[in-house]
Every structure is written in structure tokens, then in C-alpha cells.
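Quick one: the structure is below, questions incoming.
A single protein chain has been removed from this complex, and every other one stays in its place.
Read from first to last, the chains carry the letters A and B; within each, the first residue is number 1.
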């Protein structure tokens, strides 16, 4: 009976604001007990053929962060006084952008007199995915420009069962895009995905799976070496290369996810991270799940791609379980493994 | 089910044991013997050309590595028959066996006095893997689930049988052997929390058993570091 009473007369709601800027997106999101009140974001876009450098990215974030913050508050219809906790990305990520965002978070926390919370970026993706999809205990494929991990929860940790032994899948895609000068607007991955739709010819590429781990550096160096030759000789089109690269690297990702599921006897998959909004990857994962009688959970670009709400959501979970980060501990770190965090908010 | 019709040409009745990531595993009677059938069915999520290439390659690699191991005196299931059309391998069922994974879990639950026995097992695994790597066989998917303990009737020490060679290949490079051990280390420590000492024993006996081990262990350290040093941006 008690729980029903709680349902009708809830305690005051908890509002968390989250700051994210570990790579080339800067986002501020506000969450109130599982509800996304606002989640504005900006992306630093570089010209075709160029990646984003830490100092330029930080400069971009500095230029827009206060505008994004203002948008977040206005859209949510909240005043600083309504916020209960300020969460920010502690890491992993690029040093300069992380510092930029952490400074703003620390400043507003002190101005508003609110507690701070340093959040692991990867955990932010996982918790946002769980919130949006309602997946209860999924095997998580976390794929982005900097990460490729297969994660499952066990005994208070998000444990990494499989990962890349060299570069991340998103990094492989981004660098391929630079080789054949695909636009970075809105993102190289998105443009590869669109071009792949018109590719017809499958070009054989190296396929490297080692147990539950994968390797992409061999594929990248192969395609870096061969792409322009194949294109200029007319052996295949740029679309064919996009298609073949996606088919190959996504098959590897689905395979290691399936292996981890078999290993953990899991019947749920959640895809998170920027590469996770690729519909072809979602489609392939869906087919695998169907074959195993498992369920696929995925989100769209609003939540797959780095955003502030995901930091707010992980921060909300941490805050509810009693955690806060003291000012003197509110540093950032470029390396911060998913399995370093003790998950205090799950059984 | 497509797999069942293919199998029914060869065996009367096949019981599905499990659906792993690699394929379906059945238990059946084949030519009068208790047999495990591993069927790599078509993965519809993969491009058909890639699927056919991978499936064929893995079937071939699996049986080749099994023979190479057996020739070196490393126990692996006897292959009775391979159907390269339906990608089925018919092999010996290791009767009365349990996985090393289950053995470690149950021993740990039972009591702590058996710690010594587990250490001896870890050392035995280390020796066998060293021998396998000396034959240039890279297993590709080393886990404690892919090692079986077969109880032998006469002596007290059970026989260790390596299985699931689908991701295996032949290489003499220390890098490949180092990654093989890295894959095992991660699988070992994630399946069996708090067994760092046990895994250390395994590596020590691996190191002692192979003349080529220093270069492999050096690579293993490098691969571990790559994991920790990766900046993981984004």
C-alpha cells in the first residue's frame, strides 16, 4: 500500500542540468525525474578532409556554451533556483573541450549554490539509452567516434566484454570520409550512411574479429591505400565503398554483440553512441536479434549523438543514490574507463 | 527449420544444445556414435558474399586447427565429417565433460580449500596454450567456456580439451599470440571476478613452458596498455 501512496503523493521532483562537450558537440540538457525538459546542442563542423582539433573545438564550445545554456533554461521554462544539481562530463574525451565545459559547470554550480556531479560520458550514453528505450538489463553496444565497446552490467559495474583493440569504429568511418573527401556536415557518418544507400557492388575488405574484440586499423589502412586507386580506375564508386565499409564493420559489431549475448545469456540489446543512430546498423542488429528471439533497443540522433540530457540523466541517477562531487574533486580526465565507475544506482 | 532438414539427411534425430554466436550446436547419433554437430547457418544480417566467405573460412579453419592441435598432442574433438555445402562439422561428443568455466565457478562456491587445485588447473591451461602457440595455432576465441575437462577413468587428472576453433588461424607472430592471451585474460577475469592470482599462475606457467614466450608476453603487455591509453574521445 505504501508504494501506491508514494505514487499519488510523490516527494518533490529532482531536476538535474547536464553539460556535455567531450568532443565536437556541445550540449546542455535538463531532466526532471525521467522527463527531458530541454536538450539543445551545437556541433563544431570542420571542412571536408579535416578532423577537429582539441583547441579549435574548445574555442567553438567557449563561443556558444552560454547561448546553449540560456536556451536550455528557457526551453525548460526553469530558473536556476529550480535546478537541484549540476552534472558535467568528467571524461573520457578531449582535454581542452572537457576543461572548457567543466569550468562553466563549476561556475554556475557556485553561482547558483547547487551541488556538482562529475559524470562518465559512456555511462551517460548507457543511462540515457535505458531511460528512452526502457530496456531493463541490456547488452550494450556503445559505438562512437572514440569508443567501441560491448558492455553488460554485473555486480555494480558496467563491464566491458568486448572492445576495439585499436581505433573506434566511428574514427574509422570519419577517417575514411576524409580520404575520399566526404562532407563533415552534419557528420561524416551520416553522409556515409546516405551514400551507402546507392552503393550496389560489395568490395571485399579485411574482417577482423578476435573473440569479443574487434580491430579496425587494418581495414582503415587497407581502404586508405586502395580507395583512391579503386575510384580513379573506375573499379567501384564512392557509394560502393561506403556501402562495403558499412557492411563489413557493422557485421563485425553485430557479431561481437551476439557473442557477448551468448556469453551472458542476454536477450536484450541496446545500441548507444553516435554511430548507433545509423539505421543500417540498427537494421542488421535487429535481424540478429530476431534470429535469437531477442529484443533490440535503439534511439535516434537526438539521444544517440552526444547531448546534455544524457549527462543530466546519469547525474540524476547518481544524485538520487546520494553521490555528489566536491568542488576540489571536480577535475576532468581524458581517460576514464566505463568499468571504473561503481554503479551505485542499480541492484 | 532449414538446419534440421540438412541434418536429417545424416542423422535421425538432432537435439539443439545451444545457439551460440557462431551457429547452432546439436547433439545426435552419427554413424552410431554420440556426435556434436556444429552448424554455421546463414546469418541474414550479413551481406551474402561476406557471409559465405566467412562461414566457409571458419569451417575450414576450425577443422584444420583441430587436426594441428591433435597432432601436437593437444586434445581437441575428433572430426568425423564436414559438409562444406551446409557448413556443418560433425565431431566427437566429449562425453562426461564440463567446461572449465563451470568447474571454476562450482569450485569457488564449494570452499576455499580447493584453491590449490584451481591453481594447478590454471598452470595446466598455461602449459597447453604455450604448446598450442608453439604450433603457431592462434585460437581466436579463448574463454573458459571453450575449454572442457574430460574425466578420465584411470588417472586422477582429467583431460583438458580445447574446442570452438572457428576464429582460429595459423600465425607465428608474437602480436597474434599476445592478442590471443589478451582475449583470454579479459574473458577469464570478466567471467570469474577476483581471479587475478589464478590468471597470473596461468601466465607464469605459459611463460615457463614456451621458449618463444618472452616476445609474446611483451606484446600482451603492449596490447593491455593500448586499451588503457586509448583516449576514447566522443
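One rule holds for everything that comes next: a contact is a pair of C-beta atoms (placed from the backbone, for glycine too) under 8 Å apart; a residue touches a chain by one contact, two chains touch by 3 or more.
The rule we apply is simple: contacts and distances are computed from a predicted model.
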Task: Record-based protein name (UniProt) of the chain missing from this complex, from "Ribosomal RNA-processing protein 42", "EKC/KEOPS complex subunit TPRKB", "quinol--cytochrome-c reductase" or "Ubiquitin-related modifier 1 homolog" - done: "EKC/KEOPS complex subunit TPRKB"
Task: For the chain not depicted, the shown chains it touches - done: B
Task: Contact residue for the chain not shown (choose from B:66, B:142, B:163 or B:203) - done: B:66
Open item on the list: One chain isn't shown here. Among B:78, B:105 or B:189, which residue touches it?
Closed with: B:78
TODO: State which residues belonging to chain B touch the missing partner chain.
DONE: 9-10, 31-33, 60, 63-64, 66-67, 70-76, 78-83, 85, 92
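Here is the rule we use: only the chains that are shown with their structure count from here on.
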TODO: Report, in whole Å, the distance between the mean C-alpha point of chain A and the mean C-alpha point of chain B.
DONE: 33
Open item on the list: If we count contacts the way the header does, which residues on chain A are in touch with chain B in the complex?
Closed with: 22-24, 92-94, 122, 144-147, 154-155, 159-161, 163-166, 168, 170, 202, 204, 207, 209-213, 247-248, 251, 254-255, 258-259, 261-263, 273-274, 283-285, 287-288, 291-292, 306, 334-337
Task: chain B to chain A touching residues, read off their complex - done: 18-22, 43-47, 49-50, 53-54, 140-143, 145, 167, 179-180, 182-184, 186-187, 190-191, 193, 223, 226-234
